[in-house]
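A protein chain is absent from this complex, but the other protein chains hold their places.
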Amino acid sequence: MSKPTKKILNDPRKAVSEMIDGLVLANDGAVVKLPDHDAIVKKEIPDGKVALLIGGGSGHEPMFHGFVGKNLGDGAACGQIFAAPSPDTIYEAAKAVDRGNGILFLYGNYAGDNMNFDIAAEMLEDDGIDVRTVRVRDDVAAAPPDRMDDRRGIAGDVLMIKIAGGAAAELDSLDEVERVTRKAGDNVRTMGVAVSAGSIPETGKLTFELADDEIEIGMGAHGEAGIARQKLQPADEITDQLIEKILSDLPFGKGDEVALLINNLGATTMMEMLVVNRRLRQVFDEHGITVHRTLVGTWLTVQEMAGFSVTLMKLDDELKHYLDMPASSVGFSNM
Amino acid sequence: MSKPTKKILNDPRKAVSEMIDGLVLANDGAVVKLPDHDAIVKKEIPDGKVALLIGGGSGHEPMFHGFVGKNLGDGAACGQIFAAPSPDTIYEAAKAVDRGNGILFLYGNYAGDNMNFDIAAEMLEDDGIDVRTVRVRDDVAAAPPDRMDDRRGIAGDVLMIKIAGGAAAELDSLDEVERVTRKAGDNVRTMGVAVSAGSIPETGKLTFELADDEIEIGMGAHGEAGIARQKLQPADEITDQLIEKILSDLPFGKGDEVALLINNLGATTMMEMLVVNRRLRQVFDEHGITVHRTLVGTWLTVQEMAGFSVTLMKLDDELKHYLDMPASSVGFSNM
Amino acid sequence: MVKKIDRDATVAMLRSVANDVIANVDRLTDADLATGDGDHGIGMRRGFEAALESLGSKPPETIEDAFKQVGMAIMSKTGGAAGAVFGTVFRSGAKAFAGEDAITAESFAAFLEEAQAAVARRGGVEEGQKTMLDAVAPAARAAKACGGNDVSAVIAAASEAADKGVDATKEMLATTGKARSLGERSIGHPDPGAISISIILGAMKNAAEAS
Partner (left out) sequence: MVKKIDRDATVAMLRSVANDVIANVDRLTDADLATGDGDHGIGMRRGFEAALESLGSKPPETIEDAFKQVGMAIMSKTGGAAGAVFGTVFRSGAKAFAGEDAITAESFAAFLEEAQAAVARRGGVEEGQKTMLDAVAPAARAAKACGGNDVSAVIAAASEAADKGVDATKEMLATTGKARSLGERSIGHPDPGAISISIILGAMKNAAEAS
């Protein structure tokens, strides 16, 4: 097994807790950490606000905990690296963001997250708190369309949090926030490609192996297997392979207006992603698809994995409205 | 010489031009590319505005061309990878952003950039256009304080562009924009550390070699040598080494309010940078320095180089004002 | 033949379970690297280190408490799928010992049955999906089938069945958890969670025989 990338850390077993301390400080006073839990909560949450709680395993920074902020998540429950947070952490985070008008849980569709968030939701319901759950299931590589529940949540998280955050800031009812968020989820599709693996600091082991001339199409956000392992090809060919699968899945077609997100899985250069963007637009032009808004950057990472994913969300006026609301957090550059 | 990271590109010799096409598209209509030059210009620049032209070699994405946008650069002249743009590209970009009230050139202090921008400035002066130049020279590792002109411009660029962009949007005179930008430059200091090298796609060669357990302190943004090659150490020790040199250089001290920027050189995880942020704050607390604003992200990269830099800018009310102005561009997440 | 495992012996047994899991972190890491995301070993270590800590700092008053404490520690410190399902094994399984001052052949079999049902419910899984349930379920059946009142024999039967269950997972196609994505490529690799169950029951067997 080849050597993982060198990392600048202290004790790897303390990496998550030190990372969270650093993240809270990077928010310049806008969030706090819960005393006994790896959870981050916004300082100012108005009474009566529908609360948005996001979360998942760590190691994907800035996802999830970097998206607590203005018109984004009200709080985030953080697990260890690639491990869903525990029910008690989720429960405490939920209690801390609750303002009496219900809570939306928004997270990626993984067995571990589902079970832990569900246990917390049961505990909260015992307390009489209304909890709804939307699971991001955007990875078209994970399962065919007739098995949506088997799909993983990957970079679609970014657009989902953006829209849910806007909806939760503006709308008065949990029903409505849930409805908008589900609509976003029904219209989002992602597929990625990995060119090299990431490693968990505590094990020091790469989560998979790729030969020097190999890539994996459809790779998951923890190094889960994709749909094809193949030779490295020119950017345009790889792009075509990803986008064809995405377009035919929803399907997207003539006249659709979309949000496009190209997400760096870690070590890929922005130059590569911009070259991919160029090709994507040629394909969209051929299909009569117009792009309302483009995001190219680093949002959901898999440690030092190199590769990227392409996310498309079909928009209507309502989704556009929430997507376009100003937002700021550590993960959104805070500018 | 070890293998460079695999990259997803088409013809490497066309990488910069395809990247620029992709970048223009990623701006969703807010910028245009000049027909015969690798230069990007904002579509809407008000008459009489003091123009801000930034630029430099490509390969550092999103720097520079990702920072053309609202309250940021009005245009950017792009070179090939790690190579300053040519005088004619700079000249044409300057003509395109000129609105009759003078132009500020803002770029990193490198022999290549200096010569090419100077030639363009001479051509513009022949045309009767008032051009001022501020060179970013923030790298404390490059030369001692009595040889500021020998210092390179690295991630301090980000804060400089942010402030110059704000000033150029609000202030009516080139003199004033120049004054504010120079003040920002006088108060900014950066130092970085590299843990692995980047490569230029067209050569396919890593720009330097580091052993598996080695890091280079003070590494430049093109792989130029730093001040010490040493064994990999815990994050806190590396952080201390960087920040002590930065603090003593300006010097920063008790009562100072600063902007802090932790910049990913490419392949470093945000987790690592947040762990570093945690340690930086401990040091600041010891020194009585307060942080007005923190930025942790990927702004000035060196292809797939792993490593990061720490930038500190001492702020007064005027600098704070321009730093805090809203801004958006591809490089600032556009959210 | 061992008829009962009293409270102190139970605590000792749970400690040795924890120590064995912790000692096998690399094996579990490698198994999860082959089919999942490579964190199962360190997750189980976090959980069982917390279990040891809990048993040390707050000596349990009953057998039920001992299992509950272990379950709570795992549930709150392991995270991921394993945190939920292994936490459930101990927390829900603990009910089988309610009011008892020793583990008997009967209550141990009931513990495994309880655990099996609770895991199936929580995980939304059936046997054959290549999860730890494929070690828990045969273990529960073997314990029941063993009968008698030699608790160490019951645990030994369960442990042996769990080992076979691990082997059987090699041939299964994963349809849940992170291994699901592997599809056909998951065949040939045992399920990491099933291995953990076999380590846990193996440690219990050794502890029971020694008591």
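Worth a mention:
The chains carry the letters A, B and C, assigned in the order they are written, with residues numbered from 1 in each.
Here is the rule we go by: a contact is a pair of C-beta atoms (placed from the backbone, for glycine too) under 8 Å apart; a residue touches a chain by one contact, two chains touch by 3 or more.
All values derive from a computational prediction rather than experimental measurement.
Under the touch definition stated at the start, the shown chains contacted by the missing one in the entire complex are B.
When the full complex is taken into account, the listed residue touching the unshown chain is B:84, out of B:31, B:52, B:68 or B:84. Residue-level contact of chain B with the missing chain is found at 57, 79-89, 110-112, 115-116, 118-119, 141-143, 150, 152, 200, 202-203, 205, 207-208, 220, 222-226.
Everything below uses one rule, namely that only the chains that are shown with their structure count from here on.
Viewed as a contact network, the protein chains form an open path, each link joining two chains that touch. Centres computed as Cα averages put chain A at a distance of 28 Å from chain B. Computed centre separation for the pair chain A/chain C is 32 angstrom, with centres defined by C-alpha atoms. Chain B and chain C have Cα centroids lying 54 Å from one another. Contact with two or more other chains is made by no residue of chain B.
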